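Quick one: this structure, given as structure tokens, is what I'll be asking you about.
Apart from one protein chain that is not included, each protein chain of the complex appears where it belongs.
The chains carry the letters A and B, assigned in the order they are written, with residues numbered from 1 in each.
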């Protein structure tokens, strides 16, 4: 691989995001495969502590981190409950970053948010190494493809275009009736904070200013308090639950030193409707 | 950034020390920010498993590791119970290494030990990225500053000199009366070993030789046994607690296969007085 193709395809930076844990040999084997292809590739662990087979948790983590990395970065994601089944394997480009993983929605939120994604179905016959295992596509398929992208192989040479990759529900709120914005809870973090799909640019203008008049509906509950800091003193009486702009750019439902998810009785996928209140 | 300024400011090596854990997206987001600034920067995790908001534990870990790294290394430390409060953010240089973090003492032991530290208050207005979060200064302030230092930005351009950074008690024993040396317990490790601030060069000469005549007082207890190895057979009768030179260069109070901290009923901050016995 010459410098010219490297310039086209990647920067030689690969991030790894899996549910493999860090006690076993799995992650190291993937890294060995990548460095054996090109030892100049820089590797960054995003996390390997995604709960086993939790596609949504991995999709959220990828969504929250991928755009911090420079253009050309290859994001390798292996959370793959369907390994061994006929699920597809894909590689994609969106917003100048590359993505490699199973076609189960785990790449979906990042691709949907960046927009204009180009998705290719991997030609597994070509990429699987000669004596692959039935159970470790992370090492035998996805790592070699990520290394190839990082070393400059053009995306379109990895396989054939795929027009209908598996997607989760959209990671951004969509316009509803009466000026409402309809989102979902994307993720509940370890503290019980509920990360919604509502972003600043999908909110009514009256809800963006210094004195927002925001109303959120989650199931039967209504939240009217928007805090700037977790510990901010506010007059809210929404059972202690308030909204706050989280560090991933989404509106979160939170509770000071308590679990908002437990207090609201909600989880990922729950519908959240934002509107401006009178 | 040219080679000249790189030579002045850093070696392009950044270590990360936080209480963020490794399951969430926080550490990866910081790394993305640094690599987006300069993908040639080498990143090394010290640990992200500091107990939440335990400033002293992070200060000790930094003290025990920073000098192993080459000169020019930038040590990025984010254990920040006061994020959102008016605590300052600082960058510093001492002993040829750079340090970035909140001004809450977490950098203090490393700075005090290296001596001759130059400390600057960060000009937050300038460094905070355009749409910062209220809760994630690690990504939005400290990581960009660490990347700038690693890429060669001179320390003095980061902000204004600060003469009175927040400090913890000194990380070295000080001379007392009658030839005593007065130290404290800096850290209790996971095995219950108590790392004191007593170093070889702050001990009376009679306590340094092959047959040291050392006496340590901790509260009501007195320890007279100094072992060379954990399992060494010694005649001591100090309730099983002995002193030993630990790998971080400090005298430790230890107990073979038991917790010295529990046996002594002591914790971080406890006063330890060393003297030579007759």
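Assume a residue touches a chain if its C-beta (ideal position, glycine included) is under 8 Å from a C-beta of that chain, and two chains touch if they have at least 3 such contacts.
This structure is a prediction, so every number in the text was calculated from the model and none was measured.
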Exercise for the section: Determine which one of A:60, A:109 or A:136 touches the chain that has been left out. Expected result: A:136
Fill in the blank from the handout: Per the touch rule stated above, subunit A touches the missing chain via residues 22-29, 31-33, 35-36, 39, 43, 84, 133-136, 139-140
Exercise for the section: Please give every residue of subunit B in contact with the chain that is not shown. Expected result: 11-13, 15, 22, 42, 44-50, 61, 64-65, 67-70, 73, 189-190, 228-231, 244-248
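As a working rule, only the chains that are shown with their structure count from here on.
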Handout entry: Distance from the mean Cα position of subunit B to that of subunit A, given in whole angstrom
Key = 34
